[in-house]
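All protein chains of the complex are present and in place, except for one that has been dropped.
And now, chain A:
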Amino acid sequence: MKRRDLFAGSFALGAVAARNSWASVPAAAAALQRTATPGTMPHLPPLRVHMNQLTDIKVCLRPFRAAGPRLDVEKIGDKTVIHHYGHGGSGWSLSWGSADIVVGKAASTLEKRVAVIGCGVIGLTTALTAQRAGMDVTIYTKDLLPHTRSVRANGSWTPDSRIALTKPAGPGFASLWEQMARYSWKTYRDYLGLPGNPIDFRDSYTLSDTPFDQTPEPPAPPAGSPDYASTGKPQNSAEFAEYGELIKDIIPNADVLDASENPFPVAHAKRKNLMIFNFGAYGHLLLSEFFQAGGKIVVREFHTPAEFKTLSEPVVINCPGYGARALCQDESLIPIRGQTNWLPPQANSLYGVRYKGAALLCKTDGIMVQALDFTGLGDMVGVNNSFEHPDRSEAEKAIGIFEDLFARMKGQPA
């Protein structure tokens, strides 16, 4: 019954299309809010997303700072310490561009020997960027991949996900962000098409039972309601910065699909080409590159920045991620809890779906399922929650959404 409705819808749309003739393909694309000419129904095998297939639950704390990442320089003893942490939910995406900025600061000291503290994605890309700038780099870290918090992210291009709050970050940060995002994007493109697909693209579908232009936006908070300025913590999702518009000229836009090319049993669908980071292939590749360029890793744990004084390198780039809260006692770091739930990879299916507040993404190391927002809280979900333990019921709920979706998809033409 439902499917017949869908087909009826597609005929209706077809009829409308037939009545209006567009002058050109670009005109048609613009009218349909599309960037491409209509394609055919993509063949998407349903995924085996069931709770009993779960292979892992990973929980991380995003290192969020209201003013954006910490990039300032400090003298500790005779060491020049360049801080580099607090990228919220955008560390992977912004890593190369952010590293380029701090390595520039390191270069201006004229010193050649640099210590990098931490070996998450920010530490590793900082170390590689410093090597590429001709520096001699030692990474000091308590943990290596896959023990760092970085690999507990979902691993996709989300450059302005909880990166800052608009007001505390100020207008200046927007252009710094743009610089980082553009630099990262170009660097990531250099890792496309390599063996093991360290970096890849996925068609990511956003589904909705109601038309996208009727999706309710969370109401703006009334004037005078508590916010970051009055409480020291973000209070509503409208405070979080969004900078995506600044780089939309290089990021693939979303296509709204019509019923004839929507493979899902849900009335409305958008498709976007999403860059993803495959942790295993990419992490090992970065480590190999670091060693090949003569880099050294020392496993060592620091408990206060005063311990940096004992390092032999005159310049220290401090990349501890959320660890900065303990290491530097940085209270400006606000934890934002995130949980990803993993199922075995399914080689015949390489796509992503977002539906009913949950996200799914097929990656080389598994199918990632994540609860994004079940409550309409938007970016406020998980704010100031430092409970770094798996929540099985959250996994069940997110997986249940897709289990139900793919059960309804079974009757789709193969």
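Criterion: a contact is a pair of C-beta atoms (placed from the backbone, for glycine too) under 8 Å apart; a residue touches a chain by one contact, two chains touch by 3 or more; residues count from 1.
FYI, contacts and distances are computed from a predicted model.
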- Query: For the chain that is missing from this picture, which UniProt protein name fits: "WD40 repeat protein", "ABC-type sugar transport system permease subunit", "Cytochrome c" or "Endopeptidase Clp"?
  - Reply: "Cytochrome c"
- Query: With respect to the chain omitted from the figure, which of A:Asp373, A:Glu388 or A:Asp404 is a touching residue?
  - Reply: A:Glu388
- Per the touch rule stated above, chain A touches the missing chain via residues 58-59, 76-78, 142, 144, 147, 149, 152, 287-288, 291, 297-301, 303-307, 309-310, 325-326, 329, 386-389
